[in-house]
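Following: one structure in structure tokens, then a few remarks.
The full complex has more chains than appear here; those shown keep their coordinates.
Chains here go by letter, A, B and C, matching the order in which they are written, and residues are numbered from 1 within each.
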């Protein structure tokens, strides 16, 4: 029930069409109500500006298809992250309009083409091994309506590579920087641009990389002001946050 | 040297006013050049949209005064974080226009009043023990030109407190959420609003809080989409990032 | 030997039926005695109110069948946790009265139906990925004689979902709350009800979830009073503790 529904209910009480006991029963559950055994949060697009995103890991193909059908029916859009091969096969069979991006493990419906969206989100990654995570960020941002581009292999050991991309970086409303190992790229980018930088540590590396911990700590301690960080390998979260920021700025003409 | 300077130099070469050897010497160091022994990054406001912020911890009062004088002279503004009492005393003595905020340990020059800035940044914190960090975020955002407000003591163990602040939260361009202990507040806020949420874990707590580690991990693993995180107790970083986002959206009329 | 046995032995000494040397020999090992090579703790139901529960991981199917036969013979009941598929196959073949719950990996004998038990234990979990652990808690509680229900998918990013379950939660004698990722659900539930809350962190998540560590630390630092915590993925332990509490309160009429 949204605020209009609330007002309508109260009007109906005043008009005698609904009695107070019934209104009390309905309001007792508000702002919570049960959507049935699946507990799908269909109100989320009202509350948070985007339909619920499905975390595919640990769900059976049958569950995924059920959820996807409900969400596509309600919103005409779908974003499933961390999909297994089996899940992707089931989804593309059941819903032929699905796009399947195997490297990023994303299944999507209703995602715009890279250059059709509004504003500009730019995703950069340090090495080619970080591409799966970077692509997850890039597809998520596009799925949320952003125009988005993806720049690969600009690690800090060859500074001229990232310096050469500065003009592109400075055009973005929000920048996602993806790096494993020591995770130094966000500090370098954050020191060069005046845009929000969202850093994504990846689990790329070995030994004392400790599955992305080194990159995570590096990014949290960045000496560049204003860098914010998401979980290790969480390309989705970074793409989502970047698209949120981009939407705030989008009424401006694209860069 | 900025791009205008570069163009001027090249024009001078073409005009024969500067010979190529001299131009080569000047360009060899570009985009790097040495600002003297203090290495102050006075170009930062061009590159990143805001003058360099001074990290007060570990600097002597004399160093702080030197740096502050140079920055105020260059920009008319100043933000010093994590100032010691001695540093603050020296700064306010040397530069009477300084404001000193002892709880947040911030010295500032040229900061607008809370409701004078543009846009809207809202800082919320879970408990009164988190106020020092929250205030650092709030003052930083104001120092960067944002209108900013501060809401305290709305932890998740009494949900009605944060639910009662929803209208205020939904008006912000960017929200900073500060919490120690289990750090759950950003997940709850992030599930209720359609705005970028920047989470700041604090070192408030004891035992298995491990100096803010529990809150940090909680925020990095938030089940709410789009929450980004800064270092433990880093109110400055969160306020800076929020103000950056706010500035992108600021041309819209304030909420 | 229990206290009655002790009294009988002492009476026999007084009566001259057992001589002091023999009594000394028997008492020297008390309260410890050896039940044979399997060391089964058949006294446990006297001491702790419930027969020994079998931890199935790391036992061969043959060992499991031997132990299960002995326990069913002694108590008419059985609870085996973390059973492998092979173990479950052997047990159900040898003891046809076994129930096998593959998601929770539990084999049980003599477990009451969900609504037949006494009192009320309620198990809630944050996401569908937490269901295996939640179901282990739910079956354990039922196996120990509690009436028990299971509520799924009420994570804090959609608060209305858990708020809508408040009436059910408030009826329970003890509540088990299962969550992975940031583990914030117990704090929210604990702030809303006046019942013991037992929190179970799960290993659901990735990256800085560190196999459940983030959720564990979050729950240990809960700002809600009175939340207690068990090991990561330890649905059994939480269900056991909840049933123990429920049994204390059970003589009261069910809620």
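Keep in mind that, in the parts below, a contact is a pair of C-beta atoms (placed from the backbone, for glycine too) under 8 Å apart; a residue touches a chain by one contact, two chains touch by 3 or more.
This is a predicted model, so every value here is computed, not measured.
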item	value
Complete-assembly copy number [criterion: all chains share one sequence; 3 shown]	8
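The rule we apply is simple: only the chains that are shown with their structure count from here on.
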item	value
Centroid comparison with subunit A (C-alpha atoms), farthest chain	C
Chain copies touching (subunit A, subunit C) - same or different residues, decided at half shared	different
Cα-centroid distance, subunit A relative to subunit B, in whole angstrom	25
CA centroid of subunit B to CA centroid of subunit C, Å	50
Between subunit C and subunit A, distance of the C-alpha-averaged centres to the nearest whole Å	39
Junction residues of subunit A - those touching two or more other chains	31, 216, 231-232
Subunit B contact footprint on subunit C (complex, rising order)	126-127, 155-159, 163, 181-184, 187-188, 190-192, 205, 207-210, 213-215, 217-225
For the subunit B and subunit A complex, residues of the former touching the latter	31, 47-50, 53, 163, 173, 191-196, 198, 216, 220-221, 225-232, 236-238, 240-241, 244-245, 248-249, 251-252
Subunit C to subunit A touching residues, read off their complex	127-129, 152-154, 157-166, 204, 206-209
